[in-house]
Structure formats: structure tokens, C-alpha cells
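Removed: one protein chain of the complex. Kept in place: all other protein chains.
Right after this comes chain A.
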Amino acid sequence: MRDTIRFLKDGEIVELSEVRPTETVLDYLRLRARQTGTKEGCGEGDCGACTVAVGRLVAGKLTYQPVNSCIQLLAMIDGAELVTVEDLNSDGRLHPVQKAMAELNGSQCGFCTPGFVMSLFTLYHAEGQARSRKAVTEWIAGNLCRCTGYRPIVDAALESCFESADDAFAWRANETREKLRELADSRDIYIGHGDGFVASPATLDGLAALYAQNPDATIVAGATDVGLWITKHLKDLPKVIWLGRIEGLDRVEETPSGVLMGATATYQTAEAAMTRISPDLGELWKRIGSKQVRASGTVGGNIANGSPIGDTPPALIVLGTTLELQSKDDSRTLPLEDYFLDYGKQDRKTGEFVTGLFVPRPAPNQIFRCYKISKRFDQDISSVMGAFLFTVMDQKITEARIAFGGMAATPTRAPGAETSLIGASLEDPATWAAAMKALMSDYTPMSDMRAGAEYRMETARALLAKALMEASGTAAAQLRLRVPAMEAAE
């Protein structure tokens, strides 16, 4: 048992014995460490002004991820290297990304700038990124700038981020790896007392035992949702259990039949495997939150919380994803669609937690498509999210699985449309009409700030039509403004 958290900052190990369960990295930096280079813009992980870099060993390699420090709990950087804008030029010289940003006029008011610098710092250290405008804009989709219009920032990134890393962090990488290895232990962390604590068990059994004792505790994986309970809903969360140190829970295993994702596997970690299931799924994955959110956020956590922000569930549901749940004495598996009972209500018993999910790969005679519609292309929540899996024999649909987000209180399937499509011919659009009509009785969408009910219904029907048109051979380029990259290569 350890009653401190430890992390690396500017080459030194920092050990803290006082850590409040809800203390964020940003508050630690600004209020305790009095390092004010990192800014708060929105306090909900959407603007990126508070971006810091978190370095960890991934398969032995030192890897830096951008993280929204406003919703990252301090306890979650245990065992990691925390890099803030102050650390970039402790030798007095500007870091290459800082130099490019300054010289190419990448800042105006300057408030978002440290966040951009840190995002670009992680891009600078990312491996295998080909220099392209798209690579940059995808990487910084979670950093908002209201002054520049981004062009000079993108130029600064193109100029500075795609050379092999040659900065103080690269020079001392061996030393950093050594220190991070020193920090990695397999002790349970527990700071606090019975009524208020932040804990991080090192094993699944330890978690089960602790959660059984404290079923009122809040389980945290990436905190991209729970963080907002703290910063926006001002909830007191006296007991927090962070899953991030449980060995193996972050695994992503690809098998011929599908992909197994542990509960703490981040969106980021699973991205490549999802893209290999389908380019559409990969494209959807890239549009979940931002780079920062995907680096911390987990599919398991999103599902476990029944977060209303659920852009992946429709796709995962039609693919037949199953969910694994565990408690101290029991474990079970259930189809993902059965887990969502109602708005904000899930089929999770006291003391039970999500351990992972399995996403099956479509069979060769199955066609999968998914489409996300939102006001803004990147880093937005869908107004309508449609996912389709058609099983086809001799150009006839033998089974259809259709699910939508944004059309009901929870992501749900479209039973009427699914039934109507059985026997429909991909060669004869007239046979699709019944399904198009059935959608209108499958759902009664709501109007809210993202879209009105009429638009949602109209768009759901349009997406079904698109999926069928694509299944019947119409080129995606004729039907979509942006075609996922791998699709073009197909």
C-alpha cells in the first residue's frame, strides 16, 4: 500500500501525500504549484487551453499524450511524466514548436497558445506521423483558437512537428524511462481515510474488494466525463477509485473474430483496431471528442456511466458488441444494447463494474456503414448517429441491424426498419421504401440544442438511404463530403 502519488516533472520526482479525491491537475498546477502557464478556458475539456503532456511508457517506449488538465484528476498522473509549458524551455531556449509558433504568428491574444504548444509538443514526439495538413488539424481539433483562424498554427506545426525529435526530452529519454520504471510499482494506492479517499488498486481483485466495501465510490477510468461532475456540477465525490493502474485492463486484443477491449483501453489505444474492423468505424473513432479526450477517455467508461454522450454505441450495437461485467463474486456478459435501460439508467448492479467489451468483426457477406452528423465536423457530439449492418446473399438482404443515436433517450435499434429490409434487394431501391417508412414509427426524436425533431427524422432516413445506396455499389465519393481514407484504398 502506498499513501502518496508520484510523478516526474522537469526531470525531478514529485511525491505528494496530500491529494484530494477531486483535485484536478490544473488546480494542482495553478493553485498549488503556482505554475500559471497552463490556462483554464472552459473547465470541461472542450477548448484545450489547459492542455498538458503526459508521458508514459507504452510497450517500453516513452510516449507523450495531450491531456486536458482541467478534467484530469491529479491522482491519475501517478507514475507518469507531467510536462507543462514551463518545462519546455528550462534551458532558456525556445522549443522548436514554440519557435515556429512565435515566428509564424501563431498567437494573437495568446491565451490558447500554451495549450496549442503542448498539443504540438506531443505531435512533435509522436512517431509515424506523415507531414500533412490533415494530420495536424486532426491532432489539434481539441484546441480552440478564436483569434488566428488557425492557418498560422497549422503552418507552425507543419514546419516544426515532423522532424525527428531533437529536444531536451529526446536527449534525456533514457533517463526518463529509467525514472518512470522506478515509479512503476504494483502497490495499491490509497490516500485518505474511510469516508474520503482516492485509491488506485493495482489488481482486479483489489478493485473488486475495495468496490464491494465502498459501493458508493466513484469509479474513474479516463475522467473525461467524471471530470465534469467535479468542475461543472460541483459534485462532492468523497471516494474515488481510479482504474488506470490495473495491469492488463487496458488491453486491446485483435482476433480473427473481433476486438477485445479492456475497460481502461482508451479511444486512442483502440483506434487502429477499430479502423481495421471498418474504415467507417475508424473515422467515427477519430471524431469522438478530441485528441486529448481520446487519449484519456475510455469506451468502457463511456458505456459504464451510460454517458448521454454516446456516439459509439449505435455502431457497437449493430456490430453485436458484448459487455463484460464483474463484481466481487460474480461476472457476466450481456449484449451492449441490453445494458442501456433508459436515459441515465443502466443495467449495472451494486458493486458491479465493467471489465471490457468485445466487438465482433463483420462477416464477409456483411456490409457495415456508420455516419455521424454534427454541427461541426470535429470534436462535436452528434445530432444524429446512424449505424447499419446488412447481411447480404445474392444481392438480397437477409438480416439488417440498424441503430441510431440522437433519435431516442438511449441508443436504440430500429426494429421496424430492420424487419422491413429482410428480403429487400440491393438492386432495386423500390424494395427499400418500406424500411424508410418504418423508421418513422421506430423513433420519436426530440428537439434540443443540437437539432430539431423533424431534421433528425429526415436525416435518419437519409442515412439509411445512403447506407443502402453504398451497399448497392454507389461510390462513397458521390454520397459523402469526406470519405474515410482507408475506404479510398479499398
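In this section, a residue touches a chain if its C-beta (ideal position, glycine included) is under 8 Å from a C-beta of that chain, and two chains touch if they have at least 3 such contacts; residues count from 1.
In this section, contacts and distances are computed from a predicted model.
Q: Between "HTH luxR-type domain-containing protein", "Tripartite tricarboxylate transporter permease", "Multifunctional fusion protein" or "Xanthine dehydrogenase molybdopterin binding subunit", choose the name on the UniProt record of the chain that's been left out.
A: "Xanthine dehydrogenase molybdopterin binding subunit"
Q: Return the single residue from A:117, A:261 or A:274 that touches the missing chain.
A: A:117
Q: Decide which residue listed in A:15, A:247 or A:448 touches the omitted chain of the complex.
A: Of all options in A:15, A:247 or A:448, contact with the hidden chain holds for A:448.
Q: Check the options A:323, A:373 or A:389 and report the residue that touches the missing chain.
A: That would be A:373, which touches the missing chain.
Q: Out of A:25, A:54, A:74 or A:136, which residue would touch the omitted chain in the full complex?
A: The missing chain is touched by A:136.
Q: Name, in rising order, the residues on chain A that touch the hidden chain in the full complex.
A: On the side of chain A, residues 27, 30, 34, 36-44, 46-47, 49, 84-86, 88-89, 94, 98-99, 101-103, 105-114, 117, 133-134, 136-138, 140-141, 143-154, 232, 234, 371, 373-381, 383, 448-452, 455, 458-459, 462-463, 465-466, 478-482 touch the unshown chain.
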